[in-house]
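One protein chain omitted, others in place.
Let's look at chain A:
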Amino acid sequence: MSNKVAIIASNGGLFDAYKVFNIATAAAATEKEIAIFFTFEGLNLIHKQGMQQLPMPEGREHFAEGFAKANVPSIPQLVEMAQEMGVKFIGCQMTMDVMGLTKEDFIDGIEVGGAVTFLEFAKDAAPTLTF
């Protein structure tokens, strides 16, 4: 059985962030090796400022209360936890170039690479998830 989980994060909203980081931390706790490839809007999730205020989908703002009530950890907390547990973050070089962003715009400890970097990791991963 594969011990790797590969995740593609290509959307930049708050809900997307929870999907990505909840699965990633849970997988890390289950002693899997995890890499997340952040591409297009997904880069938002690890952008130093952007990740602090990720948008809720329009019309779903009232969920904010539910998040607080359920004591769900914040995205920066989940990100820190994921990194602590060894989850590998890969920023997509091509998207960063398109958006005029550099490695310094993102949280520490990320790698920057192209599609092949991720594919190399994902080739024997099961499952590969896309959010």
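We take it that a residue touches a chain if its C-beta (ideal position, glycine included) is under 8 Å from a C-beta of that chain, and two chains touch if they have at least 3 such contacts; residues count from 1.
We take it that contacts and distances are computed from a predicted model.
Per UniProt, the protein behind the absent chain is "Rhodanese domain-containing protein"; the candidates were "sn-glycerol-3-phosphate transport system permease protein UgpA", "ABC transporter ATP-binding protein", "Cytochrome c oxidase subunit I" or "Rhodanese domain-containing protein".
Residues 22, 25-26, 28-31, 70-73, 81, 85 are the ones on chain A that touch the missing chain.
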